[in-house]
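With one protein chain withheld, the remaining protein chains of the complex are depicted in position.
All chains are identified by letter, namely A, B and C, in their written order; residue positions are counted from 1 within each chain.
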Amino acid sequence: MTKLLLAVSAPVLALVAAFAITSLVLAAAGDPVMDVWSQILSWPERRNLANIIDNATVLYLSGIAVAIGFRMNLFNIGVDGQYRVAAFTAAVVAGEAWLPGYLNTALAIVCAMAVGAVWAGIAGVLRATRGVSEVISTIMLNAIATAVVAYLLRKVAVRAEGSNAIGTKKIQESSQIPNIGIGDGPGQEVYGFVVIAVLVGFAYWFVLNKTRFGFDLRATGRSTTAAVASGIRITRMTVAAMLISGAVAGLVGLPILFGESFQYGSTFQSGLGFAGIAIALLGRNHPIGVAVGALLFAFLDEQSNPLQILVGVSPDIVAITQGVIVLTVVISYEIVRRYGVRLEQQAVARALTHDRAQREEVPA
Amino acid sequence: MAEGAQAEAATGSVTVRLRGIGKRFPGVIANDDINIDVRRGTIHAIVGENGAGKSTLMKILYGVQPPDSGTIEINDQQVTLHSPADAIKAGVGMVFQHFMLADNLTVLENVVLGAERLHGIGGEARAEIQRISDSYGLGIDPDRLVEELGVGARQRVEILKVLYRGAQIVILDEPTAVLVPQEVDELFGNLQELKREGLSVIFISHKLDEVLSVADEITVIRRGTTVRTVTPHEVTARQLAELMVGSELPSPSTETSTVTDELLLSVQGLGLPAPEGRPLLQDITFDIHRGEVLGIAGVEGNGQAELVETIMGMRTGATGTIRLQDRDLSPLSTRERREGGIGYIPEDRHRHGLLLDAPLWENRILGHQTREPNVRGPLIDKGAARADTERIISEYDVRTPGPDVLARALSGGNQQKLIVGREMSGDPVLLIAAHPTRGVDVGAQAAIWDHIKNARRQGLAVLLISADLDELIGLSDRIEVILRGRLVGSFDPSQVTPEQLGSAMTGAGPEVAA
Amino acid sequence: GDDSDSGSDSGGGSAGGGDETTSASSDIKVGMAYDVGGRGDQSFNDSAAAGLDKAKDEFGFDADESEATDGEAESAREERLVTFAEAGYDPIIAVGFAYAESVGKVAAQYPDTHFAIIDDSSLADTPNVASLVFAEEQGSFLVGAAAALKSEAGHIGFVGGVETPLIQKFQAGYEAGAKEVNPDITIDVTYLSQPPDFSGFGDPAKGKTAAEGMYQNGADIVYHAAGGSGGGVFEAAADAGAKAIGVDSDQYNTADPSVQDVIMTSMLKNVDVAVYNYLSEVNDGNFPTGVTTYDLKVDGVGYSTSGGQIDDIVDKLDAYKQQIIDGDITVPTEPAS
Partner (left out) sequence: MSVPATATGVTHDAAPPPPRTRRRLSPWVLIAAVPGALLVLAILETITDANDLSSSGTIAATLVATTPIMLAGLGGLWSERAGVVNIGLEGMMILGTYGAGYFGYHHGAWAGVAGAIGMGVVGGLLHAVATVIFGVDHIISGVAINIIALGAVQYLASLTFVGLPGGGSTQSPKIPDVPTLTIGPLSDKLADVEKDDVFFVSQLASLLRALVTNLSSLVIISMLLLVVTWFVLWRTSFGLRLRSCGESPAAAESLGVHVLRYKFVAVLISGGLAGLAGGVLAMVASSNYRDGQTGGRGYIGLAAMIFGNWRPGGLLMGSGLFGYTETLGLRQGGTSVHALLLALAVLALALAVLQVRQGARVAAVVIAGVGVLLFVVYLVLDEVPSEFTGMTPYVITLLVLAFASQRLRMPAADGQVYRKGSAG
């Protein structure tokens, strides 16, 4: 009961602190504090709600991809590059339409996951066999992914008449994933891919907490040395974790691809991998926590978008809020954690003194 | 000697006077109304159970933690110690229970750290270290990396650190736990030297015979309070133990042999090449039968850890053969070896035995991820694992509120009991036990010994590695001595003395053909 | 930001906007959605802003602005346009081809609102969208010719910000113009980044290094189509004592005095003219639709002469210009290789 209360109070405290700090910044800059908050905290309209869910879906997948690595002490900065090569691959495969309808979709998704996995796997293998820090290798692989995709995109690109954007072939309608309506108006529908994202979240939770493999992965993350002694093969786990992380990263761009843009082009959303790091950290690698983090970030992004038009304040302020939230959340969780540990130790100590009291009685 | 010391102690003035020291941690009273006088030029021992509050008291005297109540007087001056810096200034030096050394720095750097004002960090400091090392016979090379040093040398570096700062009061928290008898003797020689120079030594140990032989005065602490201060000639080890815990001093003793003819583990010509330099293991050959305990004695760092890890399959590149119940182990992974019936109590429970931030029931699964009752197919069976953890908790007397507590919250002794219980589960045929009772108090120690003996009676083979020679002699059916990666002697525990073992371990004694 | 002061007070009452201005007044509210960088980017967003400002002054429009953030979602662009449309802004101008998808969708949702999009003509058939496009290759042709005429080494360079089809148009025109004058001329080409990495438009350090390399390799004139990285190109030119060519607006006028002299000419892409023309038609009560191409013929693109460094070759350049207008020369829109 107290635990639940603590668990809830921590994020609330963090949000309040973050809002206070942002307000200070706004006030210092002479911007209208109340107007900003009344816009950001207003209840979103149906279509904005749809946008929030859509963006959260994408961010969620990215967060989960990062979280898988974190669970094993691997810092996958490379989700950015992984989702890019994967989304491009999926777009090409789906655009070519070698298979009919949803078979085509399925093939594209599988290819995306495979390519994402391979791209991340390079870092995994380098770490496992050559001891190269995945932090460096994934940074490098991000840049390499950009160059390779740019090159290949130019090779396969089609350009619509009169457009300056280039992209892959459009995916035919029968292979697109239908959106789910949440209202009747225009734009009031969310990606059908949201279902897949939920499934991914569930699978993440299930595999990690309920399976032997997940146990091994978490054990390795907690203590490499203890994991080795227990019979876990670290090199294999490292590669496996990176492969899985990369496979999920491969899904990141797909909601957009199959639900909105239907092609990969130069305006395809970028930077999702880095957002995923913040969201995984915010959600403390927990499937529900990451979902909350993704929704929160998507909410702030969506609600701040019209700030400039309606209130005349640069929406960049929200980036400050987001960063501050990441910090305040961990600080308040840390405070709560210390408190929890103390509670636990008290319980241990109580049990201990109780035992001793009993022991004393026997010889006496 | 004891009498001489006694005479000195009587005349020595009090350098440290602790009065009414109290310290509470959340839910625990670590120290409560502690009163101790330490005299100049004496060795003052402090004994007590695990968790009695000895280390806490010493940390208070060294300024690491502030006391909640009570006063500290040093040389008749009342002092308030806010940090170790204050304590050092007051002339106190401390060698901690767990070494406080930075592995990747040189001895010189470790020694001068924090005391750069004295002799700088260069040549002058080096000369001073050399001087101290020579005059106390510590034999320390200031320019070696600490990670290259063995345990004994590290201990001496710790002492050198204290001397370098010109400490008048030297605290040694369990300095002998990891030393072989010869090293202990050397250490005690050093302590006598310090004593002669007029220093006061505060010395903590669980080994009561040591305490009796070296101390001038002994203070017993129980549950955070000083019970009594005695002199060595007033008490026997047994009486001391009773003062500590109110129960008898247990000692391992071999009962009737249960060794059978059935060969269980056969190690032939085992070698482990090193990337550079001398091989870590060389031509190791031995057999263990059902119901037999084979003890391995050796100074730490002579290949024990490597031997264990090679048998467990945690190291690659080994040569020679290892057969368990006629099955060749070499192609098997660590997990397959564990599944084949090897139980493993690792030397360093924090590094190799536990997930400190996971609950006990998850720690129950660790190392047994593929076996009943923890898993069903590829899935973890949390309910069954918890239930089995409860069983271990009650059978092995693990003091904890329940199986959902984090392993970190348990004291070392209780962590160890959990590990022993876990490794005895699943009916192992071979138990590899490395220092199974290190740092564990007398009560828990006896319980662990009993468990090992019981299992042996039922046919378990045990490979026992220990730095505690009494434990080795008491439990083993045969003792092999390991030196520089080779087995250099085989002893019958009923015939051998700790001193004989000690000289074989250091390469000083006559080798006995295996 | 204070850049939209004019708009923030109008957010409350659109009707009241008219009374306070004594000169021209209008109840038209213009919504302006910029690409990344927005007003003040010293580049093509700024140029669009200049057109808007001029129209505002002249016709007394109300206007509000909003800019894209880097790497944002498609829905964010869409939402920006919808916010304008919902709040009754009409017309709404989208600056940059990245808005093409969004304008297509939103225009269909709000058939009574009028939209304009710059740098894209894929929505030519949508009834409530005006497409404002430029013949960048034609303007680039002329500065390419100028470079070839002025180059003593017979060796010039081109620094592109990000290798997109749009920037390749600049390159294509430039190369064609230079080759027209001197078929044997050597042209070094470097792009600073590849999409979707758009850092090449904002990394003057890379611009400088690339241009430096060209000057030291023997080039004496470098043309940049690299947005904010162009500042680095000018610096390199100043260090090398060589010349550079600006882009989009007359950069001689906006550059720092220390590098002003190296800017021989600039390729003008008169986004301001396009925006202004569009708005003045709106003021007249017509909402243009379909594609309007701003090319040499209508002075939608061109070259600048501030600083007087190319006064001696203006005749020749004007001759080329006429040839292009007459159709005697067709300028390619994609690089040769």
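Simple rule for what comes next: contacts are C-beta pairs under 8 Å (C-beta built on N, C-alpha and C of every residue); 3 or more make two chains touch, one makes a residue touch a chain.
Every value quoted in this text rests on a predicted model; they were computed, and no experiment measured them.
Enquirer: Given that one chain is not shown, what are the shown chains it touches?
Expert: Answer for the hidden chain's contacts among shown chains: A, B, C.
Enquirer: Consider the whole complex, including the chain that is not shown, and state which of B:110, B:176, B:414 or B:437 touches that chain.
Expert: For the chain that is not drawn, the touching residue is B:110.
Enquirer: Can you work out which residue in A:5, A:103, A:147 or A:199 touches the chain that's missing from view?
Expert: A:147
Enquirer: Using the definition of touch stated at the top, determine which of A:90, A:107, A:120 or A:324 touches the missing chain.
Expert: A:324
Enquirer: State which residues belonging to chain C touch the missing partner chain.
Expert: Listed in rising order, the touching residues are 1-3, 37-42, 46, 67, 70, 163, 188-194, 199, 202-210, 212-214, 216-217, 228, 231-232, 235, 239, 254-256, 258.
Enquirer: Can you list, in ascending order, the chain A residues touching the missing chain?
Expert: Output for chain A: 25, 29, 67, 70, 73, 75, 77, 126-133, 135-137, 139-141, 143-144, 146-148, 150-151, 154, 221-222, 224, 234-235, 238, 274, 277-278, 280-281, 284-286, 289, 314, 316-324, 326-327, 330-331, 333-334, 337.
Enquirer: To test your reading of the contact rule: which positions on chain B touch the chain that is missing from view?
Expert: Touch with the absent chain occurs at residues 55, 58-59, 62, 64-65, 83-88, 94, 96-98, 100-105, 109-110, 112-117, 120-121, 145, 147-148, 161, 173, 274-277, 280, 314-315, 357.
By our rule, only the chains that are shown with their structure count from here on.
Enquirer: If each protein chain is taken as a node and each touching pair as an edge, is the resulting graph a line, ring, star, complete or other?
Expert: Looks like a simple chain-to-chain line, open at both ends.
Enquirer: Roughly how many whole angstrom separate the Cα centroids of chain A and chain C?
Expert: Result: the chain centres lie 36 Å from each other.
Enquirer: By the touch rule stated above, which residues of chain C touch at least two different other chains?
Expert: none
Enquirer: Going by the contact rule at the top, pick out the chain B residues touching chain A in the complex.
Expert: Answer in residue numbers: 25-28, 223, 246-247, 312, 314, 333-338, 344, 346, 348, 351-358, 362, 365-367, 369-370, 375, 378-380, 399-401, 405-406, 409-410.
Enquirer: Can you tell me which positions in chain A touch chain B when the two form their complex?
Expert: The touching residues are 209-216, 218-219, 222-223, 225-226, 228-233, 341-342, 344-352, 355-356, 360, 363.
Enquirer: Residues of chain A touching chain C in their complex?
Expert: On the chain A side, the touching residues are 47-48, 51, 54-55, 58, 84, 143, 146-147, 149-151, 153-154, 159-166, 186-187, 256, 260-261, 266-272, 301-302, 305-306, 308-316.
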